[in-house]
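Presented below is the structure to which this report refers.
All protein chains but one are shown in place.
Labels A, B and C are assigned to the chains in the order they are written; within every chain, residues are numbered from 1.
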Amino acid sequence: MQKGVVVIGGGIAGIQASSDLANRGFKVYLVEKSPSIGGRMAQLDKTFPTMDCSMCILAPKMIECVRHPNVQLLTYSEVKDVKGSVGNFKVRVLKKPRYIDERKCTGCGICAENCPSEAPNEFDENIGMRKAVYMPFPQAVPRVMVIDKDNCLECGLCDNVCPANAVNREQQPEEIELDVGAVIVATGFDVFDPSVIPQYGYKRFQNVITAMELERTLCASGPTGGHLIRPSDGKIPRSIAFIQCIGSRDRRKWINHPYCSSICCKYAVKDAVLIKEHEPDSRITIFYIDMRAFGRGFQEFVNRAKSEFGITFTRSNPGEVSEDPNTNNVVVWFEDPITRTVQHASFDLVVLCPTLIPRKGVEELAKTLGAELDSYGFFKSADAVKKPLDTTVSGIFACGYCVGPKTGDIPDSVAQGSATASRVAEVLARLEVA
Amino acid sequence: MKYAFFLGCLIPAREPGYENSVRKIASELGIELEEMEGANCCAPFSIQSVDYISWLALAARNLCIAENMGLDILTLCNDCYESLLMTNTMLKEDKEIRNKVNEILADVGLEFKGKTNVKIFSDALYEDIGLEKVKNAIKEPFNGLRVAVQPGCHLTKPKRIHFAELAAAAALDDLVEATGAKSITYERKESCCGGPLRGVNDEVALHIAKQKLDGVKAAGADCIVTVCPFCYFELDMGQLEIKRHLNEEHNLPVLHFAELLRMAMGMKLEDWEVRAHRIPLTKILDMKEVK
Amino acid sequence: MSSLDAYFMREVANTPRGRGVLACIQCGRCTSSCLVARVVEEHNPRKLVEMIILGLRSEVLPGPLPWYCLSCFTCLDRCPQGGDVGETMFAIRNLAVREGNIPEGIAAQAQSLFETGRVVTPSRMALINREKYGLGKEPAVNVEAVQKILRKTSFDKLIYRGP
Partner (left out) sequence: MEEEPRIGVFVCHCGVNIGGIVNVPEVTEYAKKLPFVTYAEHNLYTCSEAGLAAIKTAIKEYNLNRVVVASCTPRTHEPLFRGTCKEAGLNPYLFEMANIRDQCSWVHMHEAEKATVKAKDLVRMAVAKAALLEPQTEPEVEVKDVSLVIGAGVAGMTAALSMANQGFKVYLVDRDKEPGGIVRRLYKLYPTLADSSEVIDPLIEVVKSHKNIDLLTSMTLKEVLGYVGNFHVTLTSSGGDKDIDVGTIIVACGALNYRPPKGLYQYGVYDKVITQEELDGVLKRGNVGEPERIVMIQCVGARKGEIRPSELEAFPRSDTAELLRKILKARKEEGWPYCSRICCMNAIKNAILVKERSPKTDVVILFGDLRVYKEYEDFYRMARDLEVRFVRHIEEVPPEITQRSDGKLEVAAYDALSGLEVKFPTDWVVLSTPLRPRRSEVLLARMLKVPISTDGFLMEAHLKLRPVDTNVDGVFLAGTVSGPKDIPESIISGEAAAARASILMGNRKVVTDAITAVVDEGLCIGCGLCEEICPYGAPKIEDRKSKVREILCRGCGSCAAECPRRAITMRHFGEHQVLAQVKALLMPEA
């Protein structure tokens, strides 16, 4: 058995890094903040271009990863302290109490069925509700419930109905100390809150939603059972507008995300095609600045979206939207790029494509690790060209979106996960020789 | 508090009621207003459009006068505020341009040193006097009055641009609510009154004013309150023209914020001041009568 | 199509307040936010910047295009690049004035400023009323100083035309 490695974050990048390292013979501690691994990819509906259901290709990878004898999974856990240097890190992990005995819980869900308290479902972007005792999603790994103490009424119903006697209200936070040779950070991204730019109407108008909310709505296991309905009246939207670059390519001081997120054009086209497949009669317009369909097969996909699916691409970024108070339709104000005049068009639903931003709390983690962040707040590369995935601390690597929009999409995240595994193996092997 | 009082051109020429209300409030709240001897026009957009350096030099001359008085400037007008604030900020930050301007000012025996600050009436109340003190001065609150606040572009935007600060409009909202009234939200609250296009393209100016008034009307406001004399003029006088040219009647009384505050502090408007409003204030005055 | 002036963008960019023209990524938010553009088809800030980049000097400077802007700065507020179309407009106007393109209203205000130190001068009636209302005399302007400054900047040459 070789030196251990801590992987922080159980999204697709962290899963890939963990699997590769485990298969390479390293002991891997996969530390995930939330109750389940899966990350952002678990929330997506389908993925371009195979249109595989995202969860369907992810689930086997999640299970394969945690079943590996070399992988120890620490969910609902956070890295609190890191000491030492490459080859010899001491990592202190805090395991938060689930108030459920992980060894006993079978994930049958009877507790949740009986729980009287509800809270917004974070996994569904708060569209639907979940219980106070819950599992984030049906394919969660590990398949263990968690009690959300903030919303728990302490009624004790779950204690009584649990057939496995797994509820443990006395559970305390647990500290675990790990001796490892290297650390991989794969903490992913947050989505920019579009209500910061009030003129796009998010949180003001019901029928303005984010792309992530749309993904959950389109997803068969999502809050609407995969039925595309709009929030105001539950009707099927017949006309839908996508607005690109919400908060990205934005240098305004109070927004300050000057980079391009690299993925929004691509997922918007994918979502538009998915909607067309759901509802062939819908009228879809994508408002964009530059259509950034780079990467394998995307340009061809955009061509198809135009010619085959009849999706309208309008090269114009709307400045504002307003609401028709009678219908709750959203009126988009934009410059018609052909007539070069200001037009307004009414849509049943408007989908905003917000930029991806550093995870909340990443500064704190960076401080714990001693690693530097770049001017955007992502993990800084030791060398942007030569060592893109090495952080500024030797022996600590980063992959996935926490290194910023270097990640185009899922395959880039997977490649980065593998690449950091390689970097770890390389660096630790050289230490051994030395 | 003591300020160098910058009156500008428009207020003495057309809106003496505004000045009157400010002076009355100032004396009630213990604010001293020191006249700026020989001050010139702020150099608004029309002048900025002609020549950049002339604008800066003229605005800087006013700033120098205040500097020599050792006081911060109090303005009553959004355009004066914008011009003086922008100039002050730019000259403080940019050495090159400051030297250029000082070279011109040397001819009139002045030098910009960067020692004054520029405040508009609402900000001065909010930042220097404090919301509490204003609230304490309210004797006859406008409970139930639905006010559409028109902050005006040049109150909020220079700040937002240069200081990334979003609070300027909110300060005015808070002050209006201190009088007991409710500051309602309406479509295009942040948008322009159309005033700057007066004299250049009156028809377009009127259309823009109409869009604004439509939004206010739809939100069910009792009146419009503003700190800007241009917005005041455009929205008040503009309603008559909209009625005449576009055949649409809004009938929304427009008040200077200072007038609203003054009344809430228990000081009645003079007859000549009431008469100066083209859209009658009857509804609002009646409210006071009932009290 | 008029002839192109390749250096027009450079000219604007190097005029005070004109740097914003370089920020443009041609997204169109300025135009779709512009109140004037909704009423006046001819006025289109994004198009104006594109015209500058392309070099359409002879179409931009002489006509009415520089003079529609309200200076409401909505575009400045919305431009994701922190570019200043509203600001750029002043750069274009300054250039237009030098080409002899100055609307009457602007010229009148500028002349008033030069002559009285104010862009708006109170009527006799207003002055009488001031005293009646107890507001005292209107503060006097040091017109001499104003003219000294404006002569130095050659402002007077820009606003008085003709023989």
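As a working rule, a contact is a pair of C-beta atoms (placed from the backbone, for glycine too) under 8 Å apart; a residue touches a chain by one contact, two chains touch by 3 or more.
Values in this document were obtained by computation on a predicted structure and should not be read as measured data.
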Left-out chain, listing which of the shown chains it touches: A, C
Check the options A:298, A:334 or A:379 and report the residue that touches the missing chain. A:298
Residues in subunit A touching the chain absent from view: 12, 20, 23-25, 47, 49-50, 52-53, 56-57, 59-61, 63-64, 67, 106-108, 138-143, 220-221, 225-226, 249, 251, 258-260, 262, 290-300, 303, 337, 340, 376, 384-389, 404-406, 408, 410-412, 414-423, 425-426, 429-430, 433
Contact footprint on subunit C, counting only the chain that is left out: 1, 4, 6-7, 9-10, 13, 22-26, 47, 50-51, 53-54, 81
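Keep in mind that, in the parts below, only the chains that are shown with their structure count from here on.
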As a quick test, compute the distance in whole Å between the mean CA positions of subunit A and subunit B. 47
Distance from subunit C to subunit B - Cα centre to Cα centre, in angstrom: 21
Could you tell me which residues belong to subunit A and also touch two or more other chains? 252-253
Within subunit C, the set of residues that touch 2 or more other chains is 38, 74
Can you list the subunit C residues touching subunit A in their complex? 23, 25-34, 37-38, 41, 44, 46-47, 74, 78-82
Which residues of subunit B touch subunit C in the complex? 7, 9-10, 12-14, 16, 19-20, 23, 35-41, 43-54, 57-58, 61, 104-105, 107-108, 153-154, 157-158, 160-161, 190-192, 194, 196-201, 204, 207-208, 211, 270, 272
Under the stated contact criterion, what part of subunit C meets subunit B in this complex? 15-17, 35-36, 38-40, 67-68, 70-74, 76-77, 90-91, 93-94, 97, 102-103, 105-106, 108-110, 113, 117-123, 126, 129-130, 133-135, 138-142, 145-146, 148-150, 152-155, 158-159
